[in-house]
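Read through the structure below, which is laid out as structure tokens, and then see the notes.
Every protein chain except one is present and positioned as in the full complex.
Right, chain A next:
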Amino acid sequence: MRWPGTRVASGVLAVLLVVIVVGPLVAPYDPAAPVGLPYEPPTPQALLGTDALGRDLLSRILDGGLPMLGTALAGAVAGSALGTVAGLLAAWWDGRSGRSRWVEGAVLRPLDTLAIVPPMLLVLLILTAFTGHAGLVLAVALTGVPLSARVLRAAAAPVVTRAHVEAAVARGEGPAWIVGRELLPLVAGPLVADLGIRFVAAIYVVTAAGFLGVGPSGTDWGTLIVEALPGVELAPLLLAVPVVLVALLAVSVTVLADDAVRRSRAVLA
């Protein structure tokens, strides 16, 4: 008996993506402008009620999804890309020279050190020194690089000594050809699976940053959650809607990433 989780998760994620991407276009009101009294219950005008400043909750939710998702995606891709470069470099030089493992010592060890810091702490440290959108993307990327580098090095290490790579080197192919045509196709499975895991972590970090008041926009879902806390007894819906949305997003992305990891292992085995 197969658990239908993957299919359900794809469906939920597809609906959420449509809401997030189309949201800013169809939001009925300006997310920053008051449209009624504070803490109004749902009415035909404001379908989900209003927040502490009388702003329309539905408009705020529709407006905040895209910056949140974009930041998470940018951070995940950047972290995975940097990790891939570091991992491939380590696998290539240390694997082919066979003697010194200096890339591992010079690149991977310092990255391991980053991994012992609790990820949220690293994010907060970076945001203390470097506020704004770029700081958040950098923070998300840096929390992912150490693990990405390890995964990609492990995936690429057995590949770099294969015969087809030797043949390409002997033919005199350039680095771009060797990486693009000989290495990447063989580590594509782990790379995609790793990107999935990075994206799961990125969603977590970005919503958590919003929750801590340093989010990508004034209306990302983490910010909405923390704004709802003081008035939760007057308007539980203000908290319930973003909480459920973040939970759905995080769970569906996790289920799909798990599935990608399992399939990439099946390919390797």
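As a working rule, contacts are C-beta pairs under 8 Å (C-beta built on N, C-alpha and C of every residue); 3 or more make two chains touch, one makes a residue touch a chain; residues count from 1.
Following the convention adopted for this analysis, contacts and distances are computed from a predicted model.
Visitor: Would you kindly match the missing chain to its UniProt protein name, picking from "Spermidine/putrescine import ATP-binding protein PotA", "NADH-quinone oxidoreductase subunit I", "Metal transporter" or "Electron transfer flavoprotein subunit beta"?
Guide: Per the UniProt record, that chain is "Metal transporter".
Visitor: For the chain left out of this view, which of A:Leu53, A:Ala188 or A:Leu229 touches it?
Guide: Touches the omitted chain: A:Leu229.
Visitor: Among A:Ala81, A:Val117, A:Ala157 or A:Val192, which residue is in contact with the omitted chain in the full complex?
Guide: For the chain that is not drawn, the touching residue is A:Val117.
Visitor: For chain A, which residues lie in contact with the unshown chain of the complex?
Guide: Counting over the whole complex, chain A touches the hidden chain at residues 3, 5, 109-110, 112-114, 116-118, 120-122, 124-131, 135, 200, 204, 207-208, 211-214, 222, 225-226, 229, 232-233, 236, 239-240, 243, 246-247, 250-251, 253-255, 258.
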